[in-house]
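Sharing a structure with you now.
Note that one protein chain is taken out, while the other chains of the complex remain in position.
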Amino acid sequence: MHRSIKIRQFILMLALLLIITRYSLIAKVFFLFFLYIQLLFTSPELALAQISFQFIDFAVSIILLAAAIIYFLMAGKKVKYFQSNLNFTSAVIILLISFFLFAPLITDNNPDFQKDLSVTKLLPPFSSVKVLHLNNDNYSTGNTVDKFINLKSRVIKNSFDDSIIFIDSISAGNKLTYYQGGAEVLLANDKVIFKNNTPLITTRTFILGTDELGRDIFTRLIYGARISLFVGLGSVLISLLLGLFLGFFAGYSEGFIDTALNRLTDMFLAFPVIFFIILIIALFGNSLPSVIMVLGFSGWMSLFKIVRSEVISLKNKDFFVSARLIGLSNIKLLLKETLPYILVPVVVNLVFQYGNVILAEAALSYLGLGTGSSYPSWGSMIEAGQNYLSQAWWMILFPGLALFLTLFAANSLGRKISSHFNPRVNS
Amino acid sequence: MEYFNAVGIGQLNNISMRKEIFKTFAKRGWTSLLVLFLLMTFLFLLLRISPGDPSLKYISPKLSPRLTELVKKSFSLEGSMPAQYKTFILNLAKGDFGISYTYRIPVIRVIERALPFTIMFSLLSFFIQIVSGFLLSMFAVKKINGTADKIISKTSLPVYAVPSFAAGVFLIYIFSEKLNIFPSSGLTSFDTESYSFIQKLIDYAQHLVLPVITLSFNGVAVFYKYLHDNLEDVYNKPFVENLRANGFTEKEILRKHIIPNAVNPLISVAGVELGLLFGGALITEVIFSLPGMGRLTVDAILSRDYPLVIGCTFVAGILVILTNLCADIIKAMLDKRIAKGILN
Partner (left out) sequence: MKINRLILSLPLIIILVFLSGCQKGSSEKSGRIIAAITSDVESLNPLFAFSDNEGNISELLYASLVQHEWNYKKGDMDTFPMLAKSWEWNGDSSSITLYLRDDVKWSDGQQFTANDVVFSFDVYSDPIVQSKLYGSFRNFFTDTAMHIDLKKTFVAKSSFVLTINFKKNPSPTFYDIDFPIIPEHVYKNINRKDLITAEKEIKPVTDGAFSLSQWNKNQSLILKADKKSFLYKGGNVSELVFKIVPDYNSGITQLKKGEIDLMEDIKADDYPVISNDGSLGIAAVKGREYDYAGWNNLDPDIYKKTKHVVPNKLFGNADVRKALTLAINRDEILKQFLNNHGEVAFGPVSSIFKDAFNYELHPLPYLPDSAKKLLALAGWKDTDRNGTLKKNGQEFSFTLSIPGGNPRREFTATVIQNNLQALGIKIKIEKLEPDVFFQKMFNRELEAWVAGWTVPIPLDLKSFWYSNLTDAQFNVAGYQNKAMDELLKKIEVSPNSNVKNNLYKKLQEIIYSENPVTFLFWDDKLIAYNKRIQNLSVSPLGVFQRCWNWSTK
């Protein structure tokens, strides 16, 4: 049969695919930075005002892309993991990470872009729409500022675009008439870009369809991966710190503190945490940081148990006693002596916890308590899709699938790590 | 039973053992209550500092602002924070949660209506989870690495990864909206008065099919995986080989030796799962609008019905403590050797 693909090869293939499909965008980004550096010298104040999150995002993405390609071409061979065979789990994880890092390069769209709803609303996957290009007064002088701003508007996409109109059909005449969802609109001829005496019309394809606001689902899915990963990683980090700290504290001090913390943990472990999550989110708002905090605070219990029991069993070992005799402080002890021993169970737990957190975020969104509406998270996409279940199955299917695959990958990764290091221990 | 008797603990030993167990249980009981007390204190503080106002729904062009003022006054607690806290705790101890803002009857009455359903629903789902997990793993383990085993094991992991709320929406879409076989919400049809007992029962069952599936399928995968691994483990133990060599039939080995050995560790998992079920029931109750504790609590939180929020949390806390305790007692009964170990 066929030879299986190595992880390193897979990553390089993805990078190559990205470069081939987005070569013009990448070239433009490079030119944009070139212009920007020029601008920095000519009019630094103006240049500073141009910095925005998207601009930095592009810069970071392109630098990381270059770095990743160089790394995997040169050094990637030496790392054993990258030389192992590609399987489903690692493919999903690599894809997720690349969505996270290279979102602006993978999709050439703004996740919030919407225009002419009567044409673009609720389009099924692989629909194409005709685009009429308007003749906007571009700054066509040769100075750097104009050049830069012109190029910037073509690289960093806004959520609006005055220079195009989505149409159903068109009929040319003295004045141009175009049709949008049954409505007729007249337009002066000089407003439209003409090519070979016919108005310039291109098509735009929405490969995963559009939502109720005419936004591209593919783009939202890619950017949604960012939110889901960000929420997951952020809250897992909080859980980790809490679990480590409390677990060490309990195991180290024993006695009453240990018992109390233990009971508290039991309570948290068995108490339906979703009650607290809903309570706190409902009472104190659902901004991104508060969702991360709440999810983080609700997932430290199993880590606590692992760390505590490890610390108790380690405490009685010889080297620990001697380390304390040397005079190492508690924190140093924790870091130096215990961490290496609890690393594997903690990592396994974190991976499972990560899956739980992503799921909880989606469930919160389902209840209408997700991360606000400024960010396209998968959960909120599912929530919106529910209202259009019978009209637009694609609105709920794709984010649902993405969520499922992520959960699945997280779960099987956890299982793999645990069986790799400790074949007979089940989580 | 032979299996347990083999442990062989003397009569005298047994009495001191019981004393020991009782002591640990007592300790466990009071620490649990302490934690519950801390929990309620935390909740009290949380509700005091949270934004939102239960009298908001009395602000409307249809109602006089004078009424709003009056209602606001009747909702707000009097006295300083410590004094409020004192009455709060004293009332809790008496089991008096006050009067629900929304339902305008004592909180206890409101909870009375919702609690039996949630307990019944959770236990039913729990039973289904264990039974189907058990049956599936027995079925799969008959021929380890056979086709059935592979298929079930391969599907169990993805099934576990399906979010239950997504599955609920999907089930409603397929079975209620498209196929129109099962009702999508509620617990009974509206005109059940004229029904016979059997008809009523069937009506209940119909309404519960989709919610029970939604609540159970994740758990089935968990129990399956767990039992399957245990069974496989025991199968590979040398004593099974010995039994086989001694001429016991496969059936006998399975029923008398393998199953008891594999089921035992399951109980601790079951305890945790049962606790988690109450949380899972919350989402399911919301999706299918079932009249249980979960929906009651969510509604209470969203409508700022503070007395009801406190009542619901308290009852949920008690339930959790009881289920944990039950799981441990069962475990201790099954194997007295581990009684001391697990209680710490």
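We call the chains A and B, going by the order they appear; numbering starts again at 1 in every chain.
Please note the rule applied: a contact is a pair of C-beta atoms (placed from the backbone, for glycine too) under 8 Å apart; a residue touches a chain by one contact, two chains touch by 3 or more.
In this text, all values refer to a predicted model and were calculated from it rather than measured experimentally.
Among B:F44, B:Y85 or B:Y103, the one in contact with the hidden chain is B:Y103.
Interface note for the absent chain: among A:S4, A:T42, A:S159 or A:N189, the touching residue is A:S159. Only one residue in the set A:T42, A:T198, A:S313 or A:N387 touches the chain that does not appear here, and it is A:N387. Chain B meets the missing chain through residues 51-53, 56-59, 61-67, 70-71, 74, 99, 102-106, 113, 131, 135, 138, 172, 176-177, 180-193, 199, 202, 205-206, 209, 289, 291, 302-304. If you put the missing chain back, the residues of chain A touching it would be 45-46, 49-50, 52, 112, 114-115, 117-118, 121, 145, 149, 158-160, 162, 212-213, 281-283, 285-287, 368-369, 372-374, 384, 387-389, 391.
Definition applied: only the chains that are shown with their structure count from here on.
Mean C-alpha positions place chain A and chain B at a centre distance of 33 Å.
By the touch criterion given at the top, residues 31-32, 34-36, 38-39, 43, 46-47, 50-52, 157-158, 160-163, 165-166, 169, 173, 177, 226, 229, 233, 271-272, 275-276, 278-280, 282-283, 286, 297-298, 301-302, 309, 313, 316-317, 320-321, 323-324 of chain B touch chain A in their complex. Residue ranges of chain A in contact with chain B, taken from their complex: 259-260, 263-264, 266-267, 269-275, 278-280, 282-284, 355, 359, 362-363, 366-367, 382, 386, 389-390, 396, 400, 403-404, 407-408, 411-412, 415, 424, 426.
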